[in-house]
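Okay, so here's the structure we're looking at.
All protein chains of the complex are present and in place, except for one that has been dropped.
Going in written order, the chains are labelled A, B and C, and every chain counts its residues from 1.
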Amino acid sequence: MSQTDPAPLARPDRAAPFRLGRMLLRDPAPLLATCVLLVIVFSAIFGAELVGETATKPNFALRNAAPQFEHGFAYLLGADNLGRSVMGRLVLGARTTIAIAAGAVVLSLSIGGALGLVAGSRPGLLSDVIMRLTDIIMAFPSLLIALIVLYLLGPGIGNLVLVLAVTRIPVYLRTVRAEVMEIRRRPFVAAARSMGAGQGWIMRKHLVPLVLPTLFTIAAVDFAAVIIAESGLSFLGLGVQPPDFTWGSMVASGRGYISSAWWLAALPGVMILATTLSLAVLANWVRLATDPAQSWRFFRASKGSST
Amino acid sequence: MNLFRRTLLTLFSLVGLFALVFFLSRVTGDPSYLFLPVDASAEARAAFSRAQGFDQPVSIQFFSYLKSILNGDFGTSLRQQRPAMDIALEAFPVTLRLIAVSLSIAFAGALLFGCLAAIRPRGIADRLISLVSLAGASAPDFWVAIMLVLVFSVKLDLLPTSGLGGPAYWVLPVFVLVLRPFGLLGQVVRGAMIQTLSAPFIKTARAKGVAEQRVVFVHALRNAMLPVVTVAGDLTASLLNGAVIVETVFGWPGIGGVMINAILQRDFAVIQATILVTAVAILALNIVIDLAYGWLDPRLRTA
Amino acid sequence: MSNAAVLNVEGLKVSFLTETGRVTAVEEVGFSVARGETLVILGESGSGKSVSASVVMDILECPPGTVDSGRVTLDGTDLLGMEPKTRRGINGARIAMIFQDPLSSLNPVYSIGTQIAEVVNVHQGGDGRVRAIELLGRVGIPDPETRFGQYPHQFSGGQRQRIMIAMALAMKPDVLIADEPTTALDVTVQRQILDLLRELQDETGMAIVLITHDLAVAARMADRVVVMKDGRIVESGDLPTVASAPKHPYTRALLGAIPRLEQARQAALSGVEAKVLLRVEGLSKDYDLPGAPFRAGRTVAALRDISFSLDAGTTLGVVGESGSGKSTLARVLMGLDQPSGGTVQYDGIELFDMSPRDRRRFHREVQMVFQDPFGSLNPRMTIEDILCEPLAIQKDILPRRAWRDRAAELLELVGLQTGHLARRPGQFSGGQRQRIAVARALASQPRLIICDEAVSALDVQIQAQIIELLAGLRQSLGLSYIFITHDLPVVRSLADQIIVMNQGRIVEAGETGGLFASPAHPYTRELLAASGLPDWMAEVVRQL
Partner (left out) sequence: MRTVFGPGILAGILLATSAIVASAQSITVVLPEEPPSLEPCESKHSSVGRVIIRNVTQSLTVIEPTSGALEPLLATSWEQLDELTWRFKLREGVTFSDGADFDAAAVATAIERLQREDIVCNTKQQTLGGVELTATPVDALTLDITTSEPVPILPTMMSVVQVSAPSMPIEGASRQPVGTGPYTLTSWKAGESISLALRGDYWGDKPEVSDATFVWRSESAVRAAMVEKGEADIALVIAGVDADDPQMDFAYPNGETTRMRISTKVPPLDDVRVRRAMNLALDLEAMKPIIGSEAQLASQLVGPAVNGFDADLKPFGYDPEEAAALVKAAQADGMPVDQTITIIGREGIYPGSTEILEAMQALWSEIGLTTEIRTFDTGNWLRYQNRPFPEPDMPNVHTDQHDNLLGDATFTLFNKYHSDGVNSTLHDAEVDALIEKGEPATGAARTEAFQAAFARIHDDLVADVFMYHMVGYTRVSPRVIWKPSVSTNSELDLSQVRMAD
C-alpha cells in the first residue's frame, strides 16, 4: 500500500524505549531539551542542599546588583531587590515552580481529558451537560474563581493548584472531545467492541493512548501560562507566599524594576521559557518519533534530497 | 446538532453562568469594607449593607435583580454610581477592536509560519519558527509590554508609549497580544499541516500540476483548519475577558480591566454586567465556531 | 516499439531512508509505452511499482526517497533534470495520474467541479467550469451541472473514480498513469471503469500505464505487461505469452494462486453433524439520518427482512456490493448495532436479550475480522497486546501467565514468527496485518468468525494464503464462518451456502455450487459476469 514501506520485515526488532533512547542520542535539539529538564528536576530535588544562605538571606549592600563576576560565583547572575543571589533563587525556586505547574497541568489535563473522553465517546445528554459546563468555565473570569476558592476553601498551595487547573480545563476538554469523536469511528474500536470490550476498556486501551500526544503538546505550552498565572494570583493571598517563591513570583516582583534592573524579571523569565521550550521540543519530538508515518524523518540521511 | 437546539442550550449556559456568578461572587466578601472609609464603624457598615440590600438573603437579592433585569435595569455601579451596563458597553468595543486586530494578525501569521514549518518538519525553518513562537508564547506578557515601551518608545523614540490613537498607538499593544496566540496557533497549525500534507489528495494535487504554494495553502490548509479553529476560538474567548495586562499597561479602557476592578472592588452590578456582555460574546463565538466547522468541512454539514 | 514510445523509463534506481540506513526500493527498472498502448505493471504491494510511478510523476517524497540513478523521458525530454516549475507544468497537462482510493485522493473540502476546473485553470488559465461539466458528462456522471458543486463524500466509489478520470483527462494528456484504479471498487463498477478507460484511450490516443496486482484487470487491459517483484522487473512481454509461459518463479506463483483459490473448499468439505449455530429471522435495520438545521431527519432502511441459518462447522458466504447492507448485517450480528426488528439466535439464545453471562460467552465464541487491516489494529499497541486483548477483556479464558505463550502460538498458527510480538502494526504489510487480525480472532477459541471483506484489499497471492489459512483452521478447530465479500471467486472457494444481497434484501440464496452453475436472479448474474478472469485467461491459467 505504502510506497515508503519498501521492506517491512527488514526492520530490526528492538524494544521501543531503547529505540527512542538511541534516536534521542542522535538528535541534538531534543537531547539538549532533555538535559535542560534533567538539570531543572535535579535543582527541584536537591536545590535546597545546593544553594546556601545567599539565596535566602537579605544582603542590602548587594541590592539589585547586576550580573557580574566581582562578588563571587553566587552573584554571577546578580542579586535581587533584597540582595539575594538570583542564581541561587533560580535553583531554589525550581521545586515550588515545578510542583505548582506540574500539579496544575496534570490536574487540568486529567480532569479535562476525562470529561472530554466522556463527552466525545458518548454523545447525548451527558455530553451536552459537559459542553455547557465548559462554556460556563470559559466565560467565568479566572480572578473571580480564585477569589471564590480563596473565600470558600482558604489559601494554600493545593487550592492554588485547583484554581489554576480549573481555568485550563476547557482547552483539554475540547481538544480531547474533538479527537475522540474521530478516533472512536476507527475500525479498531469496533473490533474491540466486537470482542466484548466495555466503554472503560476502550477508553483506557484505545482512546487515551492516541489522544495523549496531542495533550502533551498543549501541556508543554501551558506550563508557562500556568506559572505566569500563578504569579498573578499571589497578590490575592492565594499564590505562594514568602519565604516560598516560584519563578513566576520572581518575574512578578521584578516587574517594578524593569527599567532599572531588567535581569530581575528577565532571568526567571528565561527559566520559564527554557522549561517550556524544552517540554515543547520534547513533546513534539516524541510525537513525531512515535508516529509511524513520520518516523523516517529521524533516520540518518546520507545524501541530500533530489527530485 | 441543529442551530436552534444549540442556541437553546447556550441560553441555558448563559443563565447558569449568570446565576452562578451572582451567588458565588457574594461569598467573596463584604463590599462595605471597600466602599466605606478605613475607620468606618461596624454600625456604619451595617447601615451601608442595609441601604444596598446586601443584608437580604442572596436568593431574594437574586430574584429582585432578575426582576429589574426584565425592566432593562442591570443595576448601578456602587463605585461609579451609574448604570453598570453602560460601563460594560463602553469598555467592550475597545477590547473587541483590540483583539480583533491582534487575533487576525496572530491567525494569519500562525497560518503562514505554521505552514512553512510543516513543509519540512525538523528543517531549519521549522526549528526557527518553533523557537520564536514558543518563546513568544511563554514570555510573561507584562514584562514584554513594559520592555517594549522602554525600548521602542523611550530609547528609540519610534512609537507612543500608550493610549488610544492612530495606527502607531496600536503597534505595541497588538504586538504583545499577538505573541501568545501566535505561538500556540503556530504549533497547532504546524501539527495539523504535517498530518494533512501526507494525505493522498495532496499527491493528487501535485499530480495535477498544481504549484507547491497552492498545494500547501489551498489544498492542505483548509483541511488542517478544524483544530486550528478550535484553539483560535478558545484563545479569543480567553482574551475577551483576559486582555487585562495589555489594557492596563497601555491605558486601553477595555472590558477586562473593568471586570477585574469590579471583582476586586466587589462592585457586584458591574461584575454581572461585564460577565453578561463577555459571556454572550463567548457563547456566540462558540456557536459561530460550530458553524465554521461546517463551512470548512462539507462532510460535517449534515452530520 | 521504443521508436514510438512517448514515455520512456530507463535504469531507474530509487532508495529510501530507513532506520537501518538506505534501502533500495527499485533497481534497474525500465519500461516504455507508446501512444494508444496500455502497459500493465503487475506486482504485489511493496514490489516497487507505485514508487516507479511516483518518480515519473515527480511526487515521490524526497526525503525519505531518493532517485539514485536512471532516466525518465517524455517525447525525448528528460523529466528528472527539469526545473521544478517547468516539471510541475507537465503534470496534469501531458502526464496525468489516477489513484487507488478515489475518496482519499479527492480533496474532501472542495467541490468536485472546482477540483476538475482547477486543472484547466492551472495549465490554461481562465475558468474551467465549462470544460469540467463537459468532462463530467463524458465520464458518465449524470446531471453534471448540478453535481458540479457537490463534494466527494456525496458520490459513490465508482463515481469518484470517474471524477478522478475526468480530472486526469482534462488537458488531454499524452500519458495516463493509473495506480490500482479499480482495487477499491465493487466488481461491477470495476468493469465499467476499465471499459471507460478503454473508450477514452480510443478517443484520445493516450498511452496508459496501468499498475495493478490483479491478474484479471491486467488480462482485460494489457497490450504489454511488466511483472515486478522486490523492486526489479522479473518479466515483460505481451500478456498471453507471459501467461502461457511464465519464466520467473514469482510469475508462476502469481498465476498458480488462482486455481488454489478454487480448490480450497473441496479440501474442507467433510461431514460435520448439522447443528444450527446461528438463526436469523426477519432482521431489519433502519438508520436515522440527521436533518439540516431546523428540519427533521429521514430514515433509511439498511436491512430488510433478512432470514437465514448457519450450521455449526459450515461457511456462509454473503455477497453484495457496497451499499447492499452486508456490512450492516455483520455489525448487527456482532451486536455492535441494535436491529430495528427481527431476531438473531445464537446457539438457541436470543442475541439481544442475553444475560450478561451469555453475552460474555457470545463475545468469546463469536469473533470478527474486519475489512481494513490498517484500521482495525490500534497503531500504538504492540502485536502482543493486540493478540492478548480478547484474553484481557475476558480474563477467565486463560490465566495471565499463559497469555504470552498463547499469543506466540497464535502468531505461528497464522504463519508469523514469535519474534514479531514486540512490534507494532505499522511494521507489517497489509497481508501480514490481516493475518494478525485473524490470529486475534482466534485468541479466545471462538466457534464462529465473521469475516467482513477480510481479504478484499489484498493481493491475489495473499488472498489465497489467507483463504487457505481459514480453510485449514476450519478443519482443525471446527470453526464456522460468515464470509462477507463482493468478490465472487473468493466465496466460491470457501462457502457452503451463499446469500446474495442487494439494497438491504436477500435476492438469492442457495448452495454454492448450484448458485454458481445457475444463478437465478439477474443481479447475481451481473455479479458473476463482472468478476473473474476473461475466459481465455482462465483457460491459460487452468492449464498451468
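Everything that follows uses one rule, which is that a residue touches a chain if its C-beta (ideal position, glycine included) is under 8 Å from a C-beta of that chain, and two chains touch if they have at least 3 such contacts.
Note that the coordinates shown come from a computational prediction; the quantities given were computed from them, not determined experimentally.
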(Q) Given that one chain is not shown, what are the shown chains it touches? (A) A, B
**Q.** Residue of B:V171, B:A211 or B:L296 touching the missing chain in the full complex
**A.** B:V171
Q: From the listed residues A:T34, A:N81, A:S110 or A:N159, report the one that touches the chain absent from this view.
A: A:N81
**Q.** Residue ranges of subunit A at the interface with the undisplayed chain
**A.** 56-58, 60-61, 63, 81-82, 147, 150, 155, 234-237, 241-243, 253, 256-261
Q. Residue-wise, where is subunit B in contact with the chain that is not depicted?
A. 28-31, 33-42, 44, 48, 51, 79-82, 87, 90-91, 94, 108-109, 112, 142, 146, 149-150, 153-154, 157-171, 248-253, 264-266
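Following the convention adopted for this analysis, only the chains that are shown with their structure count from here on.
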Q | Chain centre separation in whole Å, for subunit C relative to subunit A (CA means) | A | 44
Q: With chain centres taken as the means of their Cα atoms, state the distance from subunit A to subunit B in Å.
A: 22
**Q.** Two or more partner chains touched - positions in subunit B
**A.** none
(Q) Can you pull out the residues of subunit C that are in contact with at least two other chains? (A) 58, 84
Q. Given the complex with subunit B, which residues does subunit C contribute to the contact?
A. 57-59, 84-85, 88-93, 96-97, 99, 101, 104-111, 118-119, 122-123, 151, 153, 164, 167, 289-295
Q.
With touch defined as at the start, can you tell me which subunit B residues reach subunit A in the complex?
A. 9-10, 12-13, 16-17, 20-21, 24-25, 27-29, 121-122, 127, 130-131, 134-135, 137-143, 146-147, 150, 180, 183-184, 187, 191, 194, 198, 226-227, 230-231, 234, 237-238, 241-242, 259-260, 263-264, 271, 275, 278-279, 282-283, 286
**Q.** Residue numbers on subunit A that touch subunit B, as the complex places them
**A.** 29, 128, 131-133, 135-136, 138-144, 147-148, 150-152, 170-171, 174-175, 178, 214, 217, 221, 223-225, 228, 231, 248, 251, 254-255, 258-259, 262, 265-266, 269, 272-273, 276-277, 280-281, 284, 287-288, 293-294, 297
